[in-house]
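Note that one protein chain is taken out, while the other chains of the complex remain in position.
Moving on to chain A:
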Amino acid sequence: MSETNKAKLTGKATVREIFETATEFEKVAHRFYTELIPNVSKDIRWLVEELAEEELEHVELFTNLSKNPEVDAIMAAEIARPVADGKFSDCVHTPDLGPNPDDQAVLQYALMRESAAMDQYTELAQSTPAGPLKDAFVFLANEETKHKAELEKIYYETVHSGGV
């Protein structure tokens, strides 16, 4: 049994594993939305552009953290693997939304990602030792919560536009 699988069974993960998954999560999202921009109609491009921009900010945050010696010092430490980790890790695999996805498809995918990220970062913020990494997870948990609420608002306005 590999060390990774062993750790999964024991419910523990190293900070490095968590960190790498989170970094990959944000990078994949940024790449996914960036590549999607030219494939969507201009009327919904604003939505994908905003999503790509938000993910880029998160990628930059992780890039800066990886250069921080304080974070580097705790990379080998073990912390509890978040319950939401499975769903979060699955998001590394991006879906095929088709050649010209509409606003609802993009929003539903984005909502699913934000929800997984919110759960993951909220748990990590609680279990990570105090320091810059914990601060980052607290920040990200708040960010993802805000993004999710904002996306839900957009979803309601866009899809549930009300009766005539």
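Keep this in mind: contacts are C-beta pairs under 8 Å (C-beta built on N, C-alpha and C of every residue); 3 or more make two chains touch, one makes a residue touch a chain; residues count from 1.
Assume contacts and distances are computed from a predicted model.
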item	value
Name under which UniProt lists the unshown chain, selected from "2-oxoisovalerate dehydrogenase subunit beta", "Pyrrole-2-carboxylic acid decarboxylase", "ABC transporter permease" or "Membrane bound protein complex subunit mbxN"	"Membrane bound protein complex subunit mbxN"
Among A:44, A:74 or A:136, residue touching the chain not depicted	A:44
Missing-partner contacts on chain A, residue numbers	41-47, 103-104, 108, 148-150, 152-164
